[in-house]
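In this view, the complex is presented without one of its protein chains, the others remaining in place.
Order as written gives the chain letters A and B; numbering starts at 1 within each chain.
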Amino acid sequence: MTVPLGAFIAVSAVLFFLGAGGVLVRRNAVVILMCVELMLNASNLALVAFSRRAGQLGAGNPLDQRGSVFVVFVLVIAAAEVAVGLAIILAAYRNRPTVNVDELHEMKG
Amino acid sequence: MPVGPFGIDPVVWAVLRLVIAVVLAVFLVLNGALAQIFLERKIQAVMQDRLGPYHTGPFGLLQTFADAIKLLGKEDIRAKLTDAPFFLAAPAIVFSPMIASFVVLPFAPDVVGVNLNVGLLYLTTLGSMTVLGIVIAGWASNNKYSLMGGLRSAGQLISYEVPQILGLVTVVLYVGSLSMVDITNSQPGPLVNALILPFAFVTYLIAALAETNRNPFDLPEAESELVAGFLTEYSGMRWGVFFVAEYGEVSVVSAIMATLWFGGWHGPGVDAVPILGILWFTLKTYVFVLLFMWIRATLPRLRIDQLMGFCWKVLIPLALVNIMASAVIILAFADPRLPLAVVNWLLVGALVFGLPFTQRRRLQGFRKRTRESVAMRDVRLSP
Partner (left out) sequence: MFDILEPLLFALFALGIIGAGVCVVVLRRITAQALLMALTFACMAGMFLLLGAETIALFQVLIYVGAITILILFGVMFTRQDDRGYGLFFQRQSPWAAALTLVIALPVAFLAFSFKDPSTPSPKGGDLTPLAGSLFTDYAFPFEIASVLLLAALVGAIVLVKRDEQ
């Protein structure tokens, strides 16, 4: 008995909305970054699930790996984004020693 | 209905083989750690012109057992403000990836836990999980020096993962497969990959020294710096777990070097008696373990900025040049071995001779200052 494709997509959807809820609710900048990573992971799961289970370039061509290739790029971009995001948080922390986004809402130095 | 070896169902045999591999790995790692601790103390002693342990057992062979019993009997001291779950979990996070690495190492022609087609990627991934354990150990100790030691160690380990992977990629480009068994099978006979790809070997050797926190890169755990770094608050058998993890990691890295560059289990007599492969594999692995100990007894320690500078400014550019040249050569030539060997040996020459050349001003300054201080000392001594 094999796991249906819909189950993977359901898990991906739930994780995505958990991450989105976290971004909306949490006030700590680093935690918001972590929730964004959860969202990216959810989309990775959906992409790989579709690519491995249903990825066919029509006419029975079995080697369509566009989803998996996209996931590789998402991994790369997520790593770059975390690096730059943390650099921004650290630079803002140096200016005003807080990571609470409620207190970082003014552009005035 | 396919029949596996000894008449067992192949699915059951696959699982059974994995279980045997895991049990053997634990056995090997623990005994290997004992052997390595003893070898290290004896070899360092011989190189430092002293005796080393000789009291317990003949030639001090039982010294490690005595040490282990002492460690087990120590009181489990835990500072009150440490983060308890993370403090307890950190040795496990450092130990598990090391043990898990033994599953893909090929010991003999058919003796491998599981022949993953991504074996080398698996080993690299496990190497990067050790860093997480070290950061957690540094953080959970609730101690400024541990935190600094942990973060510095994490920085060093992350930086040296890059040359490590770049060295491995060159071999993969040449062999064409990530599977450890395929890499071993691609080097029959005496023409081993070390003659064709020596620069990748040198890069991986230096990166492996840094990845396992061995001299000359053992700043994070040196006793004279930072009070033993991230290991400060760990005593007794918890420290013993870190210690065994380090020696196990040295074994794994040596085994990878033996497999990738020196033929793995190949050696005279393996075709006739396949089980001899285990002997050759172990011998080659221990040659590298002894090489690590030799380097530890010889070279002084590098400062954190020196080792980071060396990694990012010297090793990574040269390794990238190596990969580019190797990729071009492999695509251009039908038999890429000779051009690859030429390029690699040139790069080794560039590293060995280029480093003193680019640092010649600094070396001249050293020589001048040494001469001056010697001259001043002579002036002071004369009546």
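The rule is short, and it goes like this: a contact is a pair of C-beta atoms (placed from the backbone, for glycine too) under 8 Å apart; a residue touches a chain by one contact, two chains touch by 3 or more.
Quick caveat: nothing in here was measured; it's all calculated off a predicted structure.
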- Taking the full complex into account, find the residue in B:N31, B:T125, B:Q359 or B:S373 that is in contact with the omitted chain. B:T125
- Message: What does the interface between subunit B and the hidden chain look like in terms of residue numbers?
- Response: 11, 83, 86, 116-118, 121-122, 124-125, 128-129, 131-132, 135-136, 139, 147, 151, 154, 158, 178
- In the complete complex, which positions of subunit A touch the hidden chain? 1-15, 17-22, 24-28, 30-31, 33-35, 37-38, 41, 44-45, 48-49, 51-56, 60, 62-63, 65-66, 68-69, 71-73, 75-84, 86-91, 93-94, 97, 99-100, 102
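We adopt the following convention: only the chains that are shown with their structure count from here on.
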- Task: Averaging only over C-alpha atoms, locate the centres of subunit A and subunit B and give their separation in whole Å.
- Result: 34
